[in-house]
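Heads up, one of the protein chains got dropped from this complex, but the rest are sitting where they should.
Up next is chain A:
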Amino acid sequence: MDARLRRVNKEIADCKNDKTSNIKIELIDNSPFHLKGSFPGPEGTPYEGGHFEVDIVIPESYPFQPVKMKFITKVYHPNVSSASGAICLDILKDAWSPVLTLKSTLISLQSLLCSPEPNDPQDAEVAKHYTTSKSSFEDTAVYWTQIYAGGPGPKEKKGKSSSAKPDERDEVAIAGLEEAHVNQFASLGFPRSKVIDVLRRLNYRGANVAKITEDRVVEELLK
């Protein structure tokens, strides 16, 4: 039997038998080389309570070349692209070892959620948000977990993120911005979506708000 097929089948079976890790691997179609992995968001992080799905493609030369993984669920994390779900993780690239398995890789992804690496970002805007204001970043990550990964939503104790209404998707909260800031520039007559876009790009958050002049924002808005 093909060594790759044997290995993948065994890995899927192992994962099914293992009830402790909470990691699931399912087939997407009939091919055992295109899979969907999922795991719960790690406790004590903004991703807690969420359910994260990962698209897995097993390359021809697996396990000697790394498996290709990307998030299906949208994740707000410096090392995950907020648009495509692409993941920046060393073991998916040059630090891959043939001994690693789908399960161990998914566990590594789970732990990546616990320990972001903003200095080696996949998504520079998210990383900037993280370094500028960690608490604001976490609020946004919680909100994303809530709306995309079925998480419990922002905790009551935090008043800051009160702008996020649980029922409707709040674009301002998705972008990790303050409602007041958006309103300030929207009131000048710019379309709301454009204001959100520009403020997100400028990283108009935390201490940065004081550094970025209003003129600069307006200049960007006029472009």
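Simple rule for what comes next: contacts are C-beta pairs under 8 Å (C-beta built on N, C-alpha and C of every residue); 3 or more make two chains touch, one makes a residue touch a chain; residues count from 1.
Here is the rule we use: contacts and distances are computed from a predicted model.
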item: "FAD/NAD-P-binding domain-containing protein", "U3 small nucleolar RNA-associated protein 14 homolog A", "Ferredoxin" or "RBR-type E3 ubiquitin transferase" - which is the UniProt name of the missing chain; value: "RBR-type E3 ubiquitin transferase"
item: Touching residue (missing chain; options A:S61, A:S84, A:S111 or A:S135); value: A:S61
item: Residue in contact with the excluded chain [from A:S21, A:S84 or A:S97]; value: A:S97
item: Chain A residues that touch the omitted chain in the full complex; value: 3, 6-7, 10, 61, 63-65, 97-100
